[in-house]
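The complex is shown incomplete by one protein chain, all other protein chains being positioned as in the whole.
By letter and in written order, the chains are A, B and C; residue numbering begins at 1 in each of them.
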Amino acid sequence: MADKIVLAYSGGLDTSVAIPWLKDKGYEVIAVSLDVGQHGKQIENIQKKALKIGAIQSFIIDGKDEFAENYVSKVIKSNALYEGEYPLVSALSRPLIIEKLVQTAHDNNAVAIAHGSTGKGNDQVRFEAAIHALDPEMKIEAPIRDFQWSREEEIEYAHQHNVPVPINFDSPYSIDENLWGRSNEAGILENPWNQAPADAYALTSPVEDTPDEADFVDIEFKNGLPISVNDQEMKMADLIVYLNKLAGIHGIGRIDHVENRLIGIKSREIYETPAAAVIMTAHKDLEDITLEHDVAHFKPIIEQKITNLIYNAMWISPLFDALNKFIDETQKVVNGTVKMKLYKGTATAVARKSENNSLYSEKLATYTSANSFDEQAAVGFMKLYTLPATVYEQVNHIHSKEKEEI
Amino acid sequence: MADKIVLAYSGGLDTSVAIPWLKDKGYEVIAVSLDVGQHGKQIENIQKKALKIGAIQSFIIDGKDEFAENYVSKVIKSNALYEGEYPLVSALSRPLIIEKLVQTAHDNNAVAIAHGSTGKGNDQVRFEAAIHALDPEMKIEAPIRDFQWSREEEIEYAHQHNVPVPINFDSPYSIDENLWGRSNEAGILENPWNQAPADAYALTSPVEDTPDEADFVDIEFKNGLPISVNDQEMKMADLIVYLNKLAGIHGIGRIDHVENRLIGIKSREIYETPAAAVIMTAHKDLEDITLEHDVAHFKPIIEQKITNLIYNAMWISPLFDALNKFIDETQKVVNGTVKMKLYKGTATAVARKSENNSLYSEKLATYTSANSFDEQAAVGFMKLYTLPATVYEQVNHIHSKEKEEI
Amino acid sequence: MADKIVLAYSGGLDTSVAIPWLKDKGYEVIAVSLDVGQHGKQIENIQKKALKIGAIQSFIIDGKDEFAENYVSKVIKSNALYEGEYPLVSALSRPLIIEKLVQTAHDNNAVAIAHGSTGKGNDQVRFEAAIHALDPEMKIEAPIRDFQWSREEEIEYAHQHNVPVPINFDSPYSIDENLWGRSNEAGILENPWNQAPADAYALTSPVEDTPDEADFVDIEFKNGLPISVNDQEMKMADLIVYLNKLAGIHGIGRIDHVENRLIGIKSREIYETPAAAVIMTAHKDLEDITLEHDVAHFKPIIEQKITNLIYNAMWISPLFDALNKFIDETQKVVNGTVKMKLYKGTATAVARKSENNSLYSEKLATYTSANSFDEQAAVGFMKLYTLPATVYEQVNHIHSKEKEEI
Partner (left out) sequence: MADKIVLAYSGGLDTSVAIPWLKDKGYEVIAVSLDVGQHGKQIENIQKKALKIGAIQSFIIDGKDEFAENYVSKVIKSNALYEGEYPLVSALSRPLIIEKLVQTAHDNNAVAIAHGSTGKGNDQVRFEAAIHALDPEMKIEAPIRDFQWSREEEIEYAHQHNVPVPINFDSPYSIDENLWGRSNEAGILENPWNQAPADAYALTSPVEDTPDEADFVDIEFKNGLPISVNDQEMKMADLIVYLNKLAGIHGIGRIDHVENRLIGIKSREIYETPAAAVIMTAHKDLEDITLEHDVAHFKPIIEQKITNLIYNAMWISPLFDALNKFIDETQKVVNGTVKMKLYKGTATAVARKSENNSLYSEKLATYTSANSFDEQAAVGFMKLYTLPATVYEQVNHIHSKEKEEI
């Protein structure tokens, strides 16, 4: 009896030819496709396709809510933008996919898991790190990394094994997509001096074609997570889908970024993240009125570390868990509503309020007679606050040399 | 003979009534107005006004180039955005103003310096910290903080002392402006749930009124600083003025931010920084292809510290000097050109190149047959890279509990 | 009816003269003395003394266990050494004292709290920050800061108000003490070039007089906290008392440190912390075998922040709470035993083990044939790990100039 292997199956050419390839290696292939919001209606076709090509079983798992609530949520609460720009679309779905793969492997007594990552991307590390963590004895196959085929050889192999070659196969781009956004690399984008062409984008309108009327949305947060749009409560996956559509129409969430990959190279990526742009801008804006000064100034250190751990395949790690304890504690007071203006490619926070947790005090801040700030305290504050640097200058005369030399 | 005092004079009501007030305290007042790009043509009127109100001398100092080259430059190289949003407009001009005040005081044997800051803002700390550092024995007067007048009392005092009350005196806003931008607070803005009205802005068009045609500008950087626009070399002050105008037309650089002041309160600010938005976005984008991975990931820690030191009145401090040594070293390779698209309120980097310092390698990054990346090395890399977290999980079974319990 | 005030009462001259001084201001004084391990047997005398001098009530509160379990515990788990040296003796007891003062004030309908801090130390900030946090409306009196008396004037005032002047009043030192250690400043120590004289120490023997035989103690930790010594379980307060005595005999825990105070000056301090030296060295050593690599390397950033928050009066603050969530999560695996050698002034970790949580793997580390480490993986690891710096050097030739110029 042959060993079983669970294959992370996308329906694309690479993971399709992996099926006969793994069979050739002696495995019985169980295909698993996770719906994290990427597929639209073709999801059933993908399931059938795997069986047709030769999988012994083919599972479709709906992971949308789990993805939104347990994965995207951490990005929102941490304001996680890799290198200040990219809200971690692909990196984010990997740990969930792997959790489902390992579970399926255990349920079906499979001895191995196959993933479709190439040998020069971050995803292979994310897959293998998480599989090792969840089951250190699980065998791993990486057919795409091992093929080392040219495009022609791959097509040839596909024809020989009755694997249908998709019509859009000539697309120069390498795409990944889920609820939280879409990433695109390769092709003409590989020269960073080339501007991204119109067909590099799919979720967002060019700003040139967006409505001349702005949309305003009030986003309400509870414990740092969005719970309603314009007073209509939605579960998070739905809220993201809704905002992806609305913000996409306004051309919001395009990112053009040359980033540092984990595996040592730089790559140029085009991302589209309409909902993320709206939600994350609103979230940071609400933090500005609800987080205490020192929390607001230290949290970015934690945020950068969390962001890098997610990008760098360390979702399952004790440091990630400990950092999230910090984040969760800070989010208890991030409650309130931010009014977002969606217009001409940009999501802008134009107003914000927090009924119970706003630290903004009009009485302290105002310059009118309602002022309750003790202005004379400032004199004492300044004296002690500046004392160390003043003594340093008095002793060492770095910036006050001229006068001393008189 | 009366003691002389040097007054930081803006021409506004507050520093104008400070002249008779300081005279009443027995000083001879020397007015100093620094042109850091805020005044336009009225600068000579300001000089005359001070004399007319009662100053014994009135100096105008052109600080625009010094401001651009020694002050704004540090913000650009450090990607300095306070709390991730505000490029430090007001904070930045203070140390230069103070340097000139102290120098004028020494040149004219003045014993004291007067500044026009209120008692609840950051500026008083910036003024007094820098004066202390440059001359610890210099006396400091802060008339506005000491007045404690209502608006009516101030006008009454002005009338009694022949200080003209400006026509736009009823403006609810408190404005500060220089080459690098404009800040606006108070008035209706004090409620953060109020949207900023049209008249809160002065340097930028509303996006609704911007051109339907984009402008593209190629910004060239040398050692991290902009040296030309569309191949036309300009000194930095001119380059900033040029971009302020062009980007302002496109509605770029509006910021609406509730920020944490040094003196313990939150305040809501409206900033306009058109040139800063263009230059700083371009600068970060160029760093993305020229900074090495570890530099790119550690520099933000330094940047946040530098940003806070500038905001928090510590321009003259040994930590600021040491951090800038770090920054300057990193900028030696930040050479190249970024193509910026200015359109509908947003400055976007759409292409970038660096002839001698680009670390982006198409040969390493490409998925075509030109690929020179060693894909098998990834296997060894992953094994060791993930070893600590894997051993941790094998020992402690945090995420792999279920299986172990079988 | 007079307003009641709760006074933090130590029994010393300063807080004793505060009693008539507060009565003169019209208060009825309620004295509160907290036993955090400093007093030995005289605690009842202190209670009586307050009443004799004029307090209307005098409470003694035993806080030793609470102090050890809720306060010292946080220092141990965070390896909290201020400026790398001082385990936060005085800073640590303040929040507990204040909690008890506020509670007593509420129980007795007092309107104010008085503390005995001077105007140039850290303690005044710790007291007032915590009182404000726990009850923003509570009035605060700081008699010692307000006296502004010379020593002679204070004695004169004491004689006039029947306050007994202690025999050791001539001591040049200013002492603070609790379970976790003893601090000493002022007097001859104020010149940092003076060596601390023998009488500056009280808890530890001079190394010259310590036993010639070492003591070995096995300290067992659970969740990062010590639970037994040489297999004998003790509650933490008792364990600390036990180790203070034993390690004190061996001259362990002397610290001579010029430190940066919160209020802007440097001061020279002599600390004695025998138990802290033993426990904290053991704790760090146990972490070395139980914390995962990335946790071990990031935790110091958190530790420094926690340490500074404790020192700088921010025990009650949202940042402190959030950081402790991080710390607590990391400590779940810090279980095991460390063998400490106590000898000639030093506590050294000489052996360590952790039955369930050791990440040290002899099989991976050994150079014998039991070796299970994949040595060839290192080749791939190195290639990718060093790729960014290598590409940087290839492009920019910073260190390889010479050859290139040939």
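Convention: contacts are C-beta pairs under 8 Å (C-beta built on N, C-alpha and C of every residue); 3 or more make two chains touch, one makes a residue touch a chain.
Note that the structure is predicted; figures quoted are calculated from it, not measured.
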{"item": "Residue, one of A:Asp14, A:Glu292, A:Asp321 or A:Glu362, that touches the chain absent here", "value": "A:Glu292"}
{"item": "Selected from C:Asn45, C:Thr118 or C:Asn230 as touching the chain missing from the view", "value": "C:Thr118"}
{"item": "Residue of C:Asp24, C:Asp231 or C:Glu375 touching the missing chain in the full complex", "value": "C:Glu375"}
{"item": "Which residue of C:Asn70, C:Asn108, C:Asn223 or C:Thr346 touches the chain not shown here", "value": "C:Thr346"}
{"item": "On chain C, residues whose C-beta touches the chain left out of the figure", "value": "83-84, 106, 118-120, 124-125, 128-129, 132-136, 145, 148, 150, 174, 186, 190-196, 207, 254, 256-260, 263-268, 284-285, 288-289, 293, 296-297, 300-301, 304, 308, 313-314, 316-318, 321, 339, 343-346, 348-353, 358-362, 364-367, 369, 371, 373, 375-376, 378-379, 381-382, 385-386, 389-390, 392-394, 396, 398-400, 403"}
{"item": "Interface residues of chain B (partner: the chain not displayed)", "value": "260, 263-265, 291-292, 294-295, 298, 301, 305, 309, 314, 317-319, 321-323, 325-330, 333, 383-388, 391"}
{"item": "Contact set of chain A toward the excluded chain (per top definition)", "value": "292-294, 333, 356-359, 361, 364, 374, 376-381, 383-385, 388-389, 391-392, 395-396"}
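We adopt the following convention: only the chains that are shown with their structure count from here on.
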{"item": "Residue-number overlap at the chain B/chain C interface, same or different (half cut)", "value": "same"}
{"item": "Centre distance in Å when chain A and chain B are each reduced to the mean of their C-alpha atoms", "value": "30"}
{"item": "In chain B, residues with contacts to at least two other chains", "value": "293, 358-359, 361, 364, 376, 378, 381, 385, 389, 392, 396"}
